[in-house]
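Here is chain A:
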Amino acid sequence: MPSLIQSARCIVSRSQLCPSQLPILDFLAPSALSIRQPSRLHSTIPPSAEPSNPPSRQNAEKSNKPPRRPLTEAQKDFLDSALRVNQAGELAATLIYTAQTPPIVRAHPHLRPLMKHMYDQEAGHFDYFNKLLAKHRVRPTAMYPIWQAAATALGWGTAIMGREAAMACTEAVETEIGEHYNEQLRVLLDWAEKLEKSGEGVSEEFAVLIKELRRIRDEELEHLDHAVEHDAKEAKPYELLTNVIRGGCRTAIWISERV
Partner candidate 1 sequence: MSAIQAPRTLVRSQLCRDVRRRIGKVPQRAFSSSQYLAQHQSPTPKSPQDEPGTTHFGFQTVAEALKEQKVAGVFSSVASSYDTMNDFMSLGIHRLWKDHFVRNLNPGRNPLTSPPSSPSEPQGWNILDIAGGTGDIAFRMLDHASTINNDAHTTVTVADINPDMLAEGRKRSLATPYARSPRLKFIEANAEKLDMIPDSSVDLYTVAFGIRNFTHKDVALREAYRVLKPGGVFACLEFSKVNNPLFDAVYKRWSFSAIPLIGQLVAGDRDSYQYLVESIERFPSQEEFRDMIKEAGFLVPGQGWEDLSLGIAAIHKGVKPLR
Partner candidate 2 sequence: MYQKGVFLRQPLWKQRSAYHSYEHPESPPFPPAESAILSASLSHVPDHGFTSTALKLGARDAGYPDVSTNLLPRGVYDLVNYHLVTQRLALRDALQFPSDAENGKPIGVGSKVRALTLARLRANAPIVHRWQEALAIMAQPGYVPASLAELARLADEIWFLAGDTSVDMSWYTKRATLSAVYSASEVFMTQDTSADFVDTERFLDARLADLTKVGGLIGALGEWVGYTGHSVVNVLRSKGVRI
C-alpha cells in the first residue's frame, strides 16, 4: 500500500509546486497585516485553538502515535466542496479586479497601486487553490465559465458606475468571502482539536491548510478595509448594491459547493 501512495505522490510532486514556494505578497501591505483593527468582521476562532505543533515536532512524535484513520465520507465531502468553492471564489475575485482596473485607473490614477496590490493577492490565492485542487483531486466547479462571465460583468459594471460603486462591490464580495472562510476555519479547527485529543495529531496537510486559509482570509478582510477607506459607503444606492451583490455571492457559493 505505501508504494501505491508513493508512486502517486511522486507523479504529483514532479508536476506541482509545494505551497511554500508560492509568492507571498504580504510585504506589499505591511500596515494592513499588523493593524487589522477597523474590520467589521471578527474571527470567531479563539486564538488558543490554533494547532501549535510545528510539523517537525509532529514527525518526531509520530512513532508513538496511534495510526492515522481514514477521513470520513462527510469530512471528504466537506473538504471537496470547500476547496471547490474557494477556487471558484478566487477565480471570480481575480476577474472582478481585472475588469475593474482599467476604468477605475483611468478615472483615478492614484488607485493604480492599490488595485494592483489587491489583484496580485487574489491571483496568489487563485494559484494556491488551483494547485490544491489538482493535488487533492478535487473537481473544479462545473459553473466555471458562468462564474467567469458573471465576475467580469460584475467588475466591469460596478467600475463603470464609479469608484464608490466599485469599492462597494469589493466590500460586499469580501464580506461574504471573509465570512465563508471563517466558517470553513471553524470546522477545520474543530477537527484539529478532535485529532489532537484522540492522540492522532493534526496532519501536516490540515495544519498547512488552516494556516493558509487564515492568511488568505486576513488578506480578503484587508481588501474589505481598503474598500471602506475608499468611500465604499458613499456608493449610491449603497444598500441595494451591496445587498444584491452579497445575495449573488451567497447563491454562487451555494451552487459551487454542489456542482
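Convention: a residue touches a chain if its C-beta (ideal position, glycine included) is under 8 Å from a C-beta of that chain, and two chains touch if they have at least 3 such contacts; residues count from 1.
Quick note on selection: all candidates are chains of the complex that A comes from, given by their letters.
Bear in mind the structure is a predicted one, so any value in this text is a computation, not a measurement.
> Between 1 or 2, which touches chain A here in the complex?
The single touching candidate among 1 or 2 is 2.
> Quick one: in the complex, what on chain A touches candidate 2?
Those residues of chain A that touch candidate 2 are 1, 3-5, 7-12, 14-16, 67-71, 73, 75-77, 79-81, 83, 87, 102-103, 106, 130-131, 133-140, 142, 144-145, 156, 160, 203-205, 259.
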